[in-house]
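Of the protein chains in this complex, all but one are displayed in their positions.
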Amino acid sequence: MIKTVGGYWDPIIWIIAFIVIFILAYMIRAIGKKEYRKGEQIKPFLSGMEEPSKEAVHIRASNLYWGFVEALKSYYETMKKMHTGIINDYVAWFVGITAIIFIAVFIVGII
Amino acid sequence: MIYNLPFITVVLLIAIGMYAIIFKRNLIKIAIGITIVESGVNLFLITLGYREGGVAPIFTNLPPNISPEQIPEKMVLPVPQALTLTSIVIGVAVLALILAFVINIYKNYGTLDANKIRRLKE
Partner (left out) sequence: MNWMQHLPAFIIAIPLFAAFLTPLIDRINKKARNAFVLIAMAITFILTIILFKEVLEKDIITYVMGAADPTQAIPKQAAVPIRIVLEIDGINAFMALISALISLIGLIFSFAHIEERGGRFYTLFLLMVVGMLGMELTGDLFNLFVFLEIASIASAALIAYEFRRGSTTEAALKYIIISSLSALFVLFAIGLLYGEYDLLNMAAIADAIRTTGLSNIDKIALILFFSAFALKAGSAPMHMWLPDAYGEAPGAISMVLIGVTQASLYALLRICFTIYVDSMHVIFPAIIIILGLISIFIGVTMALIQEDVKRLIAYAAVAEVGYILLAIGVGLYGILNNEVETYARKALQGGLFHIFNDILDIGLLFLVASGIIYITRERNLNKLGGLAHSMKYTSILFLVGLAAVAGLPPMNGFASKIIIYESVYKVSPILSIVAILGSVVMLAIFVKIFHSVFTGPKITEYREVPKLMLASMLILAGLIIFFGLFPDVIINNVVNPAVNALIENTDYISKVMGW
């Protein structure tokens, strides 16, 4: 058990709680609906069309989170512009940050 | 004023080197820029240890006009010299490594232009 600022964290208690809740959930699930037909109800329904093969519908990495990236498009455009991959720009960022800290420290020091 | 001259040179050297690293797109020029910055820093260290009219800090090889009582005052500081030597050696190693990389990049990319050497980006 470790103490945090607001309370405590004990993984053992968490695991016990997890197991208890899991068993409860499993029991509720086991009650279930009697008219469930195995095998038939898990098939996808695509407006009566044939289901494409699993190989054809596997989503590739760059299409995952497409919506998220599309929503933040302007942010990502700026970010891509920032990460130019040119060594001179890396050094410029470094020197620039150093200069910003200089300005911040010495102006705050004067005030 | 005349004793500030080395420090002014230090600032100038570092500024010139930084300019070369940030604004020059040729990899060889960037390597030269790093060497110039390094020379500036080394000059700074050496200047810190200088005393007006000081001699080299070797006890067994003193000039005859210095009496043993004057020894610490009449010698330049030995520590910055040791630091500078170490720093020069490290600088040579770094420069050799950079140039080796530049040669390999030229073989693979066919160019030394930093704007075109950006397969790794974003």
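The first chain written gets the first letter, and so on, giving A and B; residue counts start at 1 in each chain.
As a working rule, a residue touches a chain if its C-beta (ideal position, glycine included) is under 8 Å from a C-beta of that chain, and two chains touch if they have at least 3 such contacts.
These figures come from a predicted structure and were not determined experimentally.
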_I'm checking contacts with the chain that's been left out. Which of A:A30, A:L46 or A:V108 qualifies?_
A:V108
*Absent-chain contact - pick from A:T4, A:S47 or A:S74*: A:T4
*For the chain that got dropped from the picture, name the residues of subunit A it touches.*
1-7, 9, 11-12, 14-15, 54-55, 58-62, 64-65, 68-69, 72, 75-76, 79, 82-83, 85, 87, 89-91, 93-94, 97-98, 101-102, 104-106, 108-109
*asked:* By the contact criterion defined above, which parts of subunit B meet the unshown chain? Give residue numbers in ascending order.
replied: 14, 21, 27, 30, 34, 37-38, 41, 44-45, 48, 77, 79-80, 83, 86-87, 90, 93-94, 97-98, 101-102, 104-105, 107-109, 117-120, 122
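To be clear about the criterion, only the chains that are shown with their structure count from here on.
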*Across the complex, what residues on subunit B touch subunit A?*
18, 21-25, 27, 30, 114-115, 117-122
_subunit A - residues contacting subunit B, complex_ = 79-80, 83-88, 91-92, 95
